[in-house]
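A single protein chain has been removed from this complex, and every other one stays in its place.
Entry: chain A
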């Protein structure tokens, strides 16, 4: 059963690789080392099984948690629902326990399956022994360990210990505690990941490297495909004969892989120069399609989706918002993706032509024999590489990392005075004429505070807010009304991106509060960032300033003729004036997202 290529790897190399493979998630190598092992050691039967287990754990976690993260990013309504669900007492424990039960059920079904197979095997042996050696007994008992019930219990408990060990290492490496609303979900995610990896380690170790019973059939089938392919490669290299029947099996397996992901089928038959460009094109087109479809649903969702990858649009937000509402982009991306599926299948089919397989004589001299290294000639072979090159260039233009700024930084303006005049604050953000019964315009965000109307508004100071706070002048505030998506909503959504990228809330002390003022220009640049009220934590204050600086470029403020000045409270603690230290902060904590905005006179 073991590989025939033991000449390649010595026992120490196998053990080192196995150890490194199990620890690869801790070393931030993701599933890539596992993929590397699949490519580098095609005949290593047991090592490949472990690599596939690591990849399966990543896929399982992705399926379980990514949709939730995506939903959380999709709208404020979902964000609120998920946060509220996670904030309930005992949610984390219940989710973890649920996964523990799922693992138990999986191991139990594996045990029952293994028991059944083992008994069947023993019966066959017994019949044979009785027939050939009538008066003797079979000495060995059950040799497959996953058919023992105590093994299940041992694996379940020991996996918990392993999980805590992984958790301890992770926390030692990253001691910062995550305080974001999604922290309970990350906690469950970490448990699920570590626990599933621990179970894989133990199941493969306790069973003397035998395949878990439930996985045996599909894995053997998969390895059969790899073995036939390797034999074919060997036969081609040595110019030996290879049965057509097996070549057709390889064709079938390549086509199946290509249907899963275009390019994968080509890679399977070592057509790297064609397979990898098609595969990368597919992945990029999936990314583009998702961005355009999500942005069409809501531009902020598109931006949030990109932020999950650490990216942002390389064009100004205003242009992005306009473009995203053009459905042609989404349709074109999806059509290109579908086209690529057909194209890849078509050239894969051509690869297995009778000329290439050596069945029919090549009259035109255009045959492309398998396992020949290098890029093949011809338009259809070069096209994917060329398309990929162009799409990568397009990516560098339209999708850029969050931390990267495009264009030169604008000089800081000298306008720093008179930055807070609340009587102007909402006229371009909230339309006061929106009827009270307007439903679901922005997910029901409650804006403003308790003041009913302009007449009953309070006096706000005309002086600099940093000195006196809002005490003079009139203010219009709207209470509890559902309003259209406002510019303030937009700033809040944009701020989530650097917050997540910088782990801002994970690093924030509790309680923490500071006030920062900044100007948003007509070009959407964020300038004149100023710390109005510092906290007792200079490191976090610096992070707050960096957070605001990394906010730009923004969409220009709508309906204004000049720049706007924003004064914003950053706080980490209860939304209660009693818990913030200064009068200004006590005032600001009740505002929507703790933010005042005003137009700076021209």
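Definition applied: contacts are C-beta pairs under 8 Å (C-beta built on N, C-alpha and C of every residue); 3 or more make two chains touch, one makes a residue touch a chain; residues count from 1.
We take it that contacts and distances are computed from a predicted model.
Its UniProt record calls the unshown chain "PrsW family intramembrane metalloprotease", which is the correct pick from "PepSY domain-containing protein", "Radical SAM-linked protein", "CXXX repeat peptide modification system protein" or "PrsW family intramembrane metalloprotease". For the chain left out of this panel, the touching residue among A:88, A:109, A:130 or A:174 is A:174. Considering A:232, A:264, A:501 or A:570, the position touching the chain not shown turns out to be A:501 (whole complex).
Think of the hidden chain as still there; on chain A it touches residues 7-10, 12-13, 16-17, 20, 27-30, 32-33, 35-36, 39-40, 172-175, 308-311, 396, 400-408, 501, 546, 549-550.
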